[in-house]
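A single protein chain has been omitted from the complex, and every remaining protein chain is retained in its original position.
Each chain gets a letter, A and B, in the order it is written, and its residues are counted from 1.
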């Protein structure tokens, strides 16, 4: 699709400074601009790029005064960053949307499927599943028996949802996500074998949840593993059985949460964090990447680092001294020598 | 399905204390009990829940004496925890089992498929593959040429098994598991490129192995990557080429084992552990989460922590002192001052 500078300016309630008829088909970063693309400049740090960019259009703040000549057509708006975000959204929404049922797909006769749904080829919808309106089920998605999927949810190619799990409305699950695989529960037997503990619970995702590619959320032993509304999980995350993650918590890639841990709301965890099982973490806790949490965190808003983790600032102090251990050892040895001399040895 | 208190008590050789005709359809944790569910109370720590629970039935130990009124029907048994485990198993087994071949699926003419098998829609069985009896192959499973799958094994939706790998009997592979992808082997060339080393071996899983969602086990360069009987691997684990994991070893999520490492029997590794390649680990070794093992562990039953790891107890001691490094530094500086004074400087 092509967009004209004048039309974009009208959409954004901005003003054109340059050729109002120049056309763009996509967006680019200002430093990677090519003819036919639209970029934005919000941070003054990047101003130098606007004099070199090959982008056809650049969104700028209303008060921007160029110091050199600018080849691109400018569109002046109140807030160039917000304007760009609005445009990206408009651009996303203007893309053709998949709808209808591709052949061959497998839809159990006892399943119910809402209106305006996309079911890709090779998608599988099991018995008694309930699919809401406007849901997009891409190719190779597996939906087990008795699964419920809320309105407007998108299941990308290859998502797997085991039986009896419940996915909320307005969720996005990326390719390779596994929902409802068995929790890791085994009872040791006297002969060193393990016996599987049946995992008869399920997984519940509330609304507005986004789950990154190849992330796994295990079903509960009994009851539910619960992901509250607005939670955002990145790629390759492990969520074990009976975990609960509080509303609007955001977790970066490759983090793991062990069984029955209870995570608060509005937490932010870095990547590759590990959370031990059967503990709870207060609301608003922030954890640095690669940290390991092995005890309950009661105080809201705590910031943690280390493996095992403790408060961020003392961790930083200890780590600086860890780097300086060779120097500390030298000081210690010199002191020992001096003291020996003082003792007359 | 509905179960009656009296029938459950008979199955468990227990006694009903309350209404023998009350019906339940599922199980729940006692603290999350709802009408129509059955719970259990084994740990006295949770006794207070029994006076509030809405569960219709609670399994308790024979000697349990309530201190307050209990609304639920009790079933008194020898060991409430074991009784619950038996019930869960019975419950699992009573679920309808998938059987038969759904359409469309792809079964190579040269493949052999046992009796009482389930082959889901969109499953793929390659040439000369041999599938045992009672095997369940869910939708979107890929089975390469010459693969062997033992009796009673369950391959959940989206499992991928590359050519010539061998899966034992009574195994469970969860969604997204990849068996037999190429090992990571590249020979550096003089011009900084790398040349692929062909990976012509395979993967062998013995019997009673369970593999968690999205876990990857690479094929051997030559010979076999071997997972011995009874091994339990959690989700998102990496097992590199030519690794061997000993019988009944249990490994938590997101752990990685590098090439040609040889892990003993009955080991227990926490989550996010890393094992360097070409080393061996004795039987019964336990490794704390997030630890990194970079040398052979010869002593059976060793417990390790740290990255790089060393013995657990000394690690704990060092880590306490790491936390106290700022205090240690203060002590050191005070000593330096005092000694200076003593020297008359």
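Assume a residue touches a chain if its C-beta (ideal position, glycine included) is under 8 Å from a C-beta of that chain, and two chains touch if they have at least 3 such contacts.
Since the model is a prediction, treat every value here as computed from it, not as a measurement.
Considering the whole complex, the residue from B:64, B:142 or B:269 that touches the absent chain is B:142.
For the options A:27, A:204, A:226 or A:304, the residue in contact with the chain missing from this view is A:27. Here the missing chain is touched by one residue of B:46, B:91, B:124 or B:312, and it is B:124.
When the whole complex is considered, the residue among B:14, B:33, B:158 or B:284 that touches the unshown chain is B:158. One chain is missing from the display, and on chain B it is touched by residues 104, 106, 122, 124, 140, 142, 144, 158, 160, 162, 176, 178, 181-182, 184, 186-187, 192-194, 196-198, 200, 214, 216, 218, 222-223, 236, 238, 240, 254, 256, 258, 272, 274, 276, 290, 292, 294, 307-308, 310, 314, 317-318, 321-322, 328, 331-332, 335, 338-339, 342. Within the entire complex, the positions of chain A that touch the omitted partner chain are 26-29, 32, 85, 88-89, 91-92, 102, 104, 120-122, 138-140, 156-158, 172, 174-176, 208, 210, 212-214, 230, 232, 234-236, 247-248, 250, 252-254, 265-266, 271-272, 289-290, 307, 319, 322-326, 328-329, 332, 335-336, 339, 342-343.
The criterion applied here is as follows: only the chains that are shown with their structure count from here on.
With centres set at the average Cα position, the gap from chain A to chain B is 25 Å.
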